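Before anything else, here's the structure in question.
Removed from the display is one protein chain of the complex; every other protein chain stays in position.
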Amino acid sequence: MPDGFIVTVIKSLILANLVMGVFAMLTWAERRMLGRFQVRLGPNRVGPFGLLQPIADLLKLIRKESLLPVGVNPVLYLAAPVVSLFASLAVFAVIPFGGQATIPGTDFKIFLWVSNPSVALLVVFALGSLSFYGFLVGGWSSSSKYSLLGSMRAVSQLISYEVSLALAVIGVVMMSHSLSLTAIVEAQHRDGLPYIIPQFLGFAVYVVAATAETNRIPFDLPEAEGELVAGYHTEYGGMRFAMFQNAEYVALIAFSAIASVLFLGGYGWPWLPGPIWMLLEMAIFIFVAMWLRATLPRVRYDKLMSIGWKVLLPAATLNLLVTSVIVAWRA
Amino acid sequence: MSTVERPPAAIQPLFTPARIPPGAPSKIDPPPGEDLITVNFGPVHPSTHGVLRLIVTIDGEVVVGLDADIGYVHTGFEKNFEQKTYWKGITYAPRIDYLAFFANELAFVGAVEKLIGLEVPERAQWIRTLFSELNRIHSHLVYLGTSAVEMGAMSVFFYCLRERDYVLDLFEMATGVRMHDRYPQFGGVAEDLPKGFYEECRKFCRMMPRRIDEYLDLLAGNPVWESRYRGIGTITPEAAIAMGLSGPNLRATGVPYDLRRTDPYLAYPEIDFDVVVGERGDAYDRFLCRTKEMYESVRIVEQCLDKMPSGPVMATDRKYVLPPRAELHTSMESLIHHFKLVTEGFRVPPGQVYYPVESARGEFGCYLVSDGGPKPWRAHFRAPSFVSLQVTAMMSVNRYVGDMIVVVGSLDGVMGEADR
Amino acid sequence: MPVTGTVKGFAVTFRHLFRKPVTQQYPEYKRPVYPRFRGRHRLHRHENGLEKCVGCSLCAAACPADCIRVVAAENTEEERYSAGERYARIYEINMSRCIFCGYCEIACPFDAITLGHDYELAEMSREAMVYDKDMLLEPMHPSRTTPVAPRDPFDVVEPAGDGGAA
Amino acid sequence: MTAAQLAAAVRSAVPGSVVGHEKGIDMPTLTVKPEKLVEVCTHLRDQQGKNFLSAVSAVDHLGYGENVAGYYGTERGRDLNATGSWGSPATPERPPKRFAVRYHLAHVGSGAPERVRVQVWLDDGQEVPSVVGVWPTADWHEREQYDLMGIVFAGHPNLRRLIMPKDWDGHPLRKDYPIGGEPVQFTDAV
Amino acid sequence: MHVGVEWFVSVSAILFGIGLYGVFTRRSPLILLLSVEIMLNACNLALISFSRYVGEQSGQVFALVVMAVAASEVVVGLGLVVAIARRKGDLDVDRLTGLRN
Amino acid sequence: MLGDWAALLVFAAIAFVIPFSLLFATFALATRTSRLAGDKSIPFESGVSSQTFLAGRFTVSYYMTAMLFIVFDIEIVFLYPLALELHALKWFGLAEMVTFVVLLVVAYVYVWRRGALEWR
Amino acid sequence: MAVTPVRIDRAIRSEDLEQYIMLTTVEKAVAWAQSNSIWPAGFGLACCAIEMMSLPSPRYDIARFGAEVFRSSPRQSDLMIVSGRVSHKMSAPLRQVYDQMLVPKWVMAMGACSSSGGMFANYAILQGVDKIVPVDVHVPGCPPRPEAVLDGFRLIQRKIRAGIPPAYEQEKSKA
Partner (left out) sequence: MTYDIVFVVASVVAIVAALMVVLSGNPFISSLALIGNLIALATFYLLLQSDFLAAAQVIVYAGAVMIMFLFVTAYLGGRADEPTRQRPIWQTLAALVAAAGIAAEIVFGVTRESFLHGPVVSDAFGAPQAIAGRFLGRYLLAFEGTSLLLLIAAVGGVVLATRRPAPRGADEPGAFEVERPQRVRSLQSSVMQAETAFEVVRTGARADEKDEA
C-alpha cells in the first residue's frame, strides 16, 4: 500500500463517496441539461435549482416496498444489482486523479489515486467483465420475459463492444509502453501530445464503444423502453432498480475518466491542479453523452451488433496495425 | 445460413391482391412445432400507441408470428350515438379519434347535414377547413413526437409537443377548449372566430414551417433514423388498397388518393395544395408523407386566412339550428324553438348516408341510418386506424422486434378510433 | 449525405440549448386562459340577489353526459329564490361526469348557468365532485381561480430571424 | 354511373343477383342476394374498379319504424336503452330480414372515388358469405360486425371476437342489447 | 509470510480432485465441461506456483497457453453441445453415442 | 508484498460495502405492507401476465457472439504483452504481431463469410 | 349498480388540506422526499393520454416537480395516472399493473372517464376506475387541461405532505 493502510482507507472512502455524490449530481445535471436541450426547465423545485432532487429520489426509493416476485431466485435476484454497482464503482480504484500532492498546510504527501498496479488497464477490463454478470443474473433471475430478453441483449451488446474497446486502447499501450494509467499520463506529457491526436481512430472507436458499454442512447437497447419495457431491470423496483441506474452512471463517469487519462493527457496539464483537469475533461465527455442522448434515436439491435463487429472491430484492428508499424518504425 | 442479410433491407413480401396469403391477413401464425417464446406487447406497453395488444411469437430477436388484439378502449360509441339526440352526438364524435378530433366532428356533422340537406354558409365552410388543417397538424405532430420517442429521439418529442401547444392555443382561442371542441355544429360552426385569431394564426403559420425544417433536420437527415425506417413495413400500392389503407399510409405507396382532392368537401376545391405522395411505401415514406403534409397544411391554413369570406357562420334553418341567443329574450317563437330543439332534438328524414372526410389518418367515414326520429338509428364509423392496424402482422413478421415497433408507430394507429 | 445530416441534427439540439425555455412555472404563474375557455360552472344571480335559474331543466336535457340534476319547486311569497314562478330546489352537477361541452350554457335560455374559467377542480374523492347549488352559486375558492386575458399565445418571444416575432 | 346502369351491369354479369337498386342520398345502392354476394363483389372489384372496401356496416332493424318503446321515441319509453339498465323488459317480435349488412365500396385511383353501396338483408341467424377473399381488408371489418352485431360471416378464416372480451355474452350493438352503464351519481340516489 | 508454495499446490490438488469427481459423476455436458475447467485451472495454479517457486516466468507462459487452450476447448465443446441440442435434443453424456453419424 | 493490490482490495471492499448497504437498506427501511394483493408478485408482462416464466430457448446468435468474444478476448490478452514490448522488439515484434493479427483476420473473415456476424 | 345514498364527506376539500399536517420530523422528511419524487407510470388509454403526454412537454414540464421519469415498468413507478376510459376488457390489466406497483403508490384518475365513466354510461366502460383500484385524486375535465392535471398532481403532493395515507390504506382500514 503506497500510502499506508490508514491513508488508503481514508482516500478510498472519500473517493467512493465522492463518486456516489457525483453520480447523484449527474442525475440532476442530466435532467437539467436535457431540459435545456428540450426548451424546458427540468427539476427546479426541490431545493435551490432543484439540487436536492437526487436526495428526494434516494429517500423515496429507499422507502419503496421490497418485493421478491414469485419464481425468482432470491440470492441471485438480490446479488445482481450489487454486482453491477460494485463492478463499476471498483474501477475508480485505479484511476489517477493526479500525481503526488501535498496536503495544504502540511508537508504530508499523498498520491491522488488509490491504487496504481502495473496492469491497471487490464484491471479496468477485468472489472468490466464482472459487470456483465450483474445484468445477466439480474435478467435471468427475474423470471420475466422482458427481463430475460433484455439481459441477453445487454450482455451480448457489452461483450461485442468490449472487444473493440480493448483493441482501441492497445494503440495507447503501444505508444506509452505501459499498462499503468499514471505511466500513460506521464508518457503523454513526455511525448508532448495527448494521444487523441495520434490515436484519433482509436479514440473514435473508444467513444463509440464506451457509449455502448454504458448503455446510452443511441445504444441503449438493453432497456429500450419502446421494446422491452425496462429491459433487464423490469422486475426491479425501488433502490434495487436505482442501483442498476447508479451502476450505469458510475460506469459513464468511469469511462469518461479513463478516456481523459488515455486520450486527453489526464491530470498532467499545467496551470490547474490535476483533479480539476480531470474533472474538466470528464465533463466534456459527459456533456457529449448527454448531447447524444438529446439528439439521436436508438439503433436497431442487429445494426448495433453489426456496428460492433463489422465496423468498430476492423477499425480498431486497423488502428492497431498502423500504430504498431509506427511504433516499430520509430523505435 | 446463407449470407443474405436477413431480413434484408427494402425487401418485403409482395402482397398484391392475388398474392395476399389465404386466410386472415391480420394474423400470422408461427411455424408449427417450434418451442418458441410468446411475448405480449401491450396492452400496457410504452410503445403500442395506447392499448394495442400484440401477441408476438419471437425466435430470438425475430418476430415469427403475430396476432393483434384490440378492443381495450372499446367505448361503445356506436351504441351511445343511438341513445343520444343528434345534437348531443356532436360531443361524442371528437372522442373517437382523439388526435384528429375535428375531422371526426366534421364527418358526423357532415353526414347529418347531408341527410337533412342543410346548407352551410360559406364562411363556416372556410372556418371548418381552417380548423381541420390545424387539426391535421396537431395529429401529425403527436404522431411524429411519439414515434420519435419510441425510437429514443426524445428531443423531437418535446419540440413537437411545444408546437402542439401552439396549435391547441388556437383551438382554445376559437373553440374554448384545447381538444374536444364540438365546434362544428349542424349548419355551421358554433361561434365566429374571435378577435385576434387571424394574427395569432398567421404568426403560427410563419413559425411552423421553420419548425418542421428542424424536425426534418433532426430525423430525416439522421442515418440512424433512416436505417430504422427505410425499408421497414413496405407495402405495395395494390396491397395497400386491398388492405384498405388510406391517408398517409396509402399515399406513402405512391397513390395520390386524398379525399380533399378526389372527393372535395368544404372549401378544398378552391384551395391550392399538393397531395404528398411517397415512392416506396415503407415506414420512412409514411414518416416523410406526414411531415411534409404539415407544410401543405400550413399552406392551406394560410390560404384560408387569406380567402376567408365574411358572412354568417350558421345556417338559418330554424328547423335544425338553434336560434341566436339574442332572440331568446325577445321572441317567444324562438324560445319555443329553442326549447324543442334542446329537449327533443330535431327529426331527420329516414335514409342512410356515408360521409367520408380525410382525417389525419385517412378516410374517416361516418355511416348513419336514420329512421326519422331524433336519434340516429345506427351510427357506424369507418376508422382508418382500425383498418390500417390490420397490416401490422404482414409488415412485422420475419422482422426484428424493433422493426415491429417501427411498423406500429409508422401506421399511426389511434386505438380510440380502432376500438370505438 | 449522412454526415451533414447528423451534424444538422446535432446543431438543432445545440441551438435549443440557448433558446429560452418555454416552460411556465405553473402554480406560481397561471397562464391566463382565453375568454372562451370553458371551465367550472357558475350559477348566476340577478342584481337583486335572486337566482336567475328557474328550474326549467333545459340544461339537464341538453347535457350529453346527463350530469345535471334539477329538481324544481314553486317559489312562495315567503321564500322567493328566483324571479320566475319556479326555482331549482336542487341543482347539482356531477363534475366528474361533466365533459365541459358548454351545452348547458347554450341551452339555458335565462343565462343562469355559464361555464367559468377555473379548471383546478381536482378532488380526493368522487363524492366531493358533486357540486350542489350553493357551491355553484359561489365563485371558486380564491386559491383556485384562474386569470383570464385575451393575450398572445406565444409567451416566448421568438428569437429574431426565426419568423415568429412579427 | 347511375344506380340503374350499375344494377344492369351487375345483373348481366351475375344473373339473379341484384334484387333492387336505389339512387341513394350519397351513392348508388345495390341490394344483393346473400348467396351471390361474393360473385357480385368480385365483379364490382374486377370489372367496375371498386378496388377499395371502405367499411362493412351491419344494421339491426329490430323495431325500425315501429315507434316501439325501447327503441326510440318518447322520452319515457326508453326502458331498455336508458342508462343503467341492464335488463330487457320486452322486445318486439323479430322481423324477417332483421339485419342489413352494407358494404361501402370505392374506386381508389386517379379520379373520384365513385362510391357504391352494396347491401344484403339477413334473417336472424342467417349467414352471409365473407368477402375476405375479395378484399382482404374485410378481415377485421367482418370480425367487428360479428363481435358487435352477431352476424356470422361464412367462410371467414378467423371469425373470433375482436373487440369485446373473449368471454363476453351477447352482441352489444343489437337493438335488444341494453345500453348498460350506471346512473349518474348525485348527492342522493336518483 | 507463512504460506509457502506447497499450500498453493495443495489447494490446486484439492481443486483437481473436485474437478475429477465432477467429470466422473455428472451427466450434463455443461457441468462436465465446467468440471474440466476446474481441473485445468487447478493445473494453472500449480504451474504458476512452481513458476513463482523457481522464480522464472515460463510457468506463467504455460498457464497463459493453457488458458487459451481451455477457452478453445470450451468453444468447441459448447459448439458440440449446441449442435447436439439442435439435432437430437437429448443432452445426456451417457447416451451420446450417436455423434458418430 | 501486495502493494497496490492491497489498496485495490481496500477500495473494492468499500465499493462492495456501498451497494451492499443500499441493498440492506431496501430491507431495513422499506415500507412494509401486510398483504401481497392479487397479482403483485407476478412478473410484469404488459398487464396480461398470467404466470411466471421459466427460461425458454434463445436464438443461437447469442452463442455466436459469446464465442467470437472468447476468441477475440484471448487475442487481446495475448496482444497486450506484445504491445508493451513492441518498441523493444521492433521489427521482429511487428512481424509477430502482424502474423498473429492476420491469423485472426482470417478467422474473422471466415466467420463473417459464414454469416455468423449476422444477427438473427 | 345502484348508487347508495351517501352523505358527502366534504371535510377534506383540497383547499383546506394544509390544516391536516400530522407528521413527525422523520415522517416529514420522508413525505417531503416522496412528494418530490413521484415517478408516474403513464397508463395512457385514450384522449386524456394525449394531454397526459403534454405534462412533460416544454410548456408544462412536470420535470420541475421531479416527476418527469415516466417509467414503463410498474415496479419502478409511484403514481399511476389512469388517463382515459377504462373498458371492461382493460380493467383486468389495469388492476394487475396496479398490483404490481410497489407501495407506497398513488393513483390519479385523470379525466371524466376514469373518474366516473364520463359521458359513456354504457356497457363497455367501467363506470369509474375507483371501482377496481383505490384512487387518490380525481381530476375532472374532458380532457383536463395539463394545468388541471398539474393541479391534481400537486394535490397528491400536498396530500403526501399532509400525512394522509394513500388511498389503498384507507380502503384497507374501511374493510
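Per-chain numbering from 1; labels A, B, C, D, E, F and G assigned in written order.
The rule we apply is simple: a residue touches a chain if its C-beta (ideal position, glycine included) is under 8 Å from a C-beta of that chain, and two chains touch if they have at least 3 such contacts.
Remember, it's a predicted structure, so these values are computed and weren't measured experimentally.
Q: Among D:107, D:141 or D:174, which residue is in touch with the absent chain?
A: Touches the omitted chain: D:107.
Q: Hey, which chain F residues sit against the chain that's not shown?
A: 1-3, 5-6, 9, 54-60, 62-71, 73-78, 80-82, 84-85, 89, 92-93, 96, 99-100, 103-104, 106-108, 110-111, 114-116
Q: When the complex is taken as a whole, what residues of chain A touch the one chain not shown?
A: Chain A touches the chain not shown through residues 76, 117-119, 122-123, 125-126, 128-130, 132-133, 136-137, 140, 148, 152, 155, 159, 162, 179.
Q: If you put the missing chain back, which residues of chain E would it touch?
A: Interface residues of chain E facing the absent chain: 1-28, 30-31, 33-35, 37-38, 41, 44-45, 48-49, 51-55, 57-58, 60-65, 67-72, 74-76, 78-83, 85-89, 91-92, 94.
Throughout what follows, only the chains that are shown with their structure count from here on.
Q: Hop across touching chains from chain E and tell me the fewest hops that reach chain F.
A: Between chain E and chain F, the shortest chain-hopping route counts 1.
Q: Would you mind naming the chains that touch chain C and likewise touch chain G?
A: Touching chain C as well as chain G, we find A, B, D.
Q: Could you see whether C-D or B-D has the larger number of C-beta contact pairs?
A: Of the two interfaces, C-D and B-D, more C-beta pairs touch across B-D.
Q: Determine, using the mean of C-alpha atoms as each chain's centre, which chain is farthest from chain B.
A: The most remote chain is E.
Q: If you average the CA atoms of chain A and of chain D, how many Å lie between those two points?
A: Each chain reduced to its C-alpha mean, chain A and chain D end up 62 Å apart.
Q: Report the inter-centroid distance (CA atoms only) between chain F and chain G in whole Å.
A: 41
Q: Residues touching two or more other chains, restricted to chain A: which are they?
A: Within chain A, the residues that touch at least two other chains are 35, 37-41, 63-65, 67, 145-146, 225, 229, 234-235, 238, 294-296, 301-302.
Q: Would you please write down the residue numbers of chain F that are in contact with two or more other chains?
A: 31, 33, 40, 42, 44-49, 56, 58, 60-62, 73, 118-120
Q: Applying the document's contact rule, which stretches of chain E touch chain F when the two form their complex?
A: That would be residues 1, 64, 67-68, 71, 74-75, 78-79, 82, 86 of chain E.
Q: Once bound in the complex, which stretches of chain B touch chain A?
A: Touching chain A from chain B are residues 37, 39, 45-47, 61, 148-155, 158-159, 162, 218-219, 222, 224-225, 227-228, 400-403, 405.
Q: Show which residues of chain D lie in contact with chain B when the two form their complex.
A: Going by the criterion above, the answer is residues 24-27, 29, 51-55, 57, 59-60, 64-65, 72-73, 75, 78, 81, 83, 102, 104, 108-113, 115, 117, 132-133, 135-137, 139-141, 144, 148, 156-158, 161-165, 172-173, 177, 179-180.
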